[in-house]
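Only one protein chain is missing from this complex, and each of the others stays in its spot.
Chains here go by letter, A, B and C, matching the order in which they are written, and residues are numbered from 1 within each.
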Amino acid sequence: MASGVKPRVKVPKTAAAGEAVVIKTLISHEMESGQRKDKEGKVIPRSIINRFTCDFNGQNVIDVTLEPAISTNPYFQFEATVPETGEFVFTWHDDDGSVYEDKQSITVG
Amino acid sequence: MRNPLTLAAVLAALCGSAALADGTVAPGDVKYEDGAVAVSLTGTPGDPANGPAVIDRKGGNCIACHQISAVNLPFPGEIGPPLDGAGSRWTEAELRGIVANAKMMFPDSMMPSFYKTEGYIRPGVAYTSKPPEGPLDPLLSAQQIEDVVAFLMTLKD
Amino acid sequence: MKRLHMALLAALVSASPVLADEEAELVINGDLHIVTRAPAAPHLEGHLDEVISGWVFRSDETQALQMDDFDNPGMVFVDRAMEVWNTVDGSEGKSCASCHNDPAESMKGIRAVYPKWVESAKEVRGIPAQVNDCRENRMGAKPWKYEGNEMAEMEALITLQSRGMTVDVAIDGPAQSTWERGKEIYYTRYGQLELSCANCHENNFGNMIRADHLSQGQINGFPAYRLKNTKLNTVHDRFKGCVRDTRGVPFKPGGAEFTALELYVASRGNGLMIEGPSVRN
Partner (left out) sequence: MTFTRRETLALGLGAAALSVLPIHARAATWDELIAEFTGGAAMADTGITLTAPEIAENGNTVPIDVAAPGATAIMVLATGNPTPPVATFNFGPLAASQAASTRIRLAKTQDLIAIAKLADGSFAKAQATVKVTIGGCGG
């Protein structure tokens, strides 16, 4: 299910130095749990995003291990400290080896 | 899934609309009097111990619409009246009639008819969205109805 | 604060399984005020006094998901449809944008008046039929399945451009016979459970069917992101599911019967506002 995956990220455009900003992320993904069966009764193989990270200018904000109990279209909200102008990098790691990435700049002024 | 259906079709064909070989009253032969059914559908007394299973989601799903304190099922519905004390308010014949076909007593009732196989508009096979290839089974068997009626008779005020 | 409020309410009203705050007001993104209760249209006299959005019947948590476009999981699929809008498809080398430019301009108000009589086609049509008409006859592209994700997502993009506008479908003139047919379907008891739309959504809205809080079955929030299947659902998807749950055989999505029913049900929401893409259970 690595096609049509689409991330959304909400980060403020600007912040004061050292300010805590709220970040929200959502990515479209089935999060196939490996628990469900198809119509023939065969188990549908697990296919989930197993890790999500957010870094800012090379420093880590949050690094999450996801399990099949995370809902379809995984959503996270958390807070980051923004010491200076820079770029947030978000990554989502798929069971199939794919890594989806999004970047958002923020200006401290 | 195909086999039980075929079997039911064969049974129905063999038996026509008359009483089934084992003495069970077929859905089309049930006699309603003011909505009540005096005669047992099976001739075998109902077993109230089977009542809770019939009431649950995999059975007749009565709990979707009725509160029944005696069965410990979470989130009972409130579409129909609570069934606590049903055995004090109704006779066995009335309860049998209501479960088998509530519309005989209450023409506008939303309650499904649990012992009926004809007269439907666009009926499907259970929740498959597929039209039936032969006669439909009633929602509950005759014995399930006797069992749930016996159970309801134990719910006294 | 919302959580705390809920816990307090839960303690007070323990009989009600899922607590909808029926006095809550729907404000999206802090500034878009949505009318969720309105006087019923004249044609509903004797049936309903007030029409109520399905949002009102949902739990606090589900309600909250629709109050912020980032928290609403349906919006990621609107983003996806926007890419499709701008992508050339079919033999004519056109995208939706080739003719319709920015949907914020060209599609504004469309959802509030659909389904409607389309003179060129001599029939009442919902938005999906119009989308497929464009795809086949203008773009030279393959039509989408009525139940596929592409259709639900494109309808959501189009719907979003009317969000906050008042539902106002026409039920008279050339649409009247279709509307009458839809009304007949609404009151027909289908399937082995012999249930009509009205049994649950006119006579029992506000009541619990097991843990489901029955709404009026309004469709002003469609396409809806349902928690049940975690995707956008069109109105016809929902109709199909409901008829299946009567142990019945649904009509064909995109077909004449469900389009008639869609017009009729939409007309029961005249006076409410377009909310789609909404979030529902």
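Throughout what follows, a residue touches a chain if its C-beta (ideal position, glycine included) is under 8 Å from a C-beta of that chain, and two chains touch if they have at least 3 such contacts.
Since the structure is predicted, the reported quantities are computational estimates derived from the model, not experimental observations.
Remark: the absent chain touches shown chains A, B, C in the intact complex. In the full complex, the hidden chain is touched by chain A at residues 2-7, 20-21, 33, 35, 50, 55-56, 59-72, 74-83, 93-94, 96-101.
Residues touching the missing chain, restricted to chain B, are 57, 61, 64-65, 74-75, 77, 126-127 (touch as defined at the top). Interface with the hidden chain, as seen from chain C, comprises residues 3, 6-7, 10, 17-19, 58-62, 64-65, 80, 83, 208-212, 227-228, 230, 241, 244-245, 247, 281.
By our rule, only the chains that are shown with their structure count from here on.
Averaged C-alpha coordinates put the centre of chain A at 51 Å from the centre of chain B.
Note: centroid distance chain B to chain C, computed from Cα atoms, is 35 Å.
Each chain gets a centre from the mean of its Cα atoms; for chain A and chain C, those two points are 29 Å apart. Residue positions of chain B with contacts to 2 or more other chains are absent.
Residues of chain A in contact with two or more other chains: none. Interface residues of chain C, counted against chain B in their complex, comprise 17, 188-195, 199-200, 203-204, 207-211, 240, 243-245, 247-250. Against chain C, the residues of chain A that register as touching in their complex are 4, 6, 8, 10, 24, 26-28, 71-73, 75.
On chain B, the positions that touch chain C within their shared complex are 57, 63-65, 74-79, 110, 112-113, 120-131, 136, 139.
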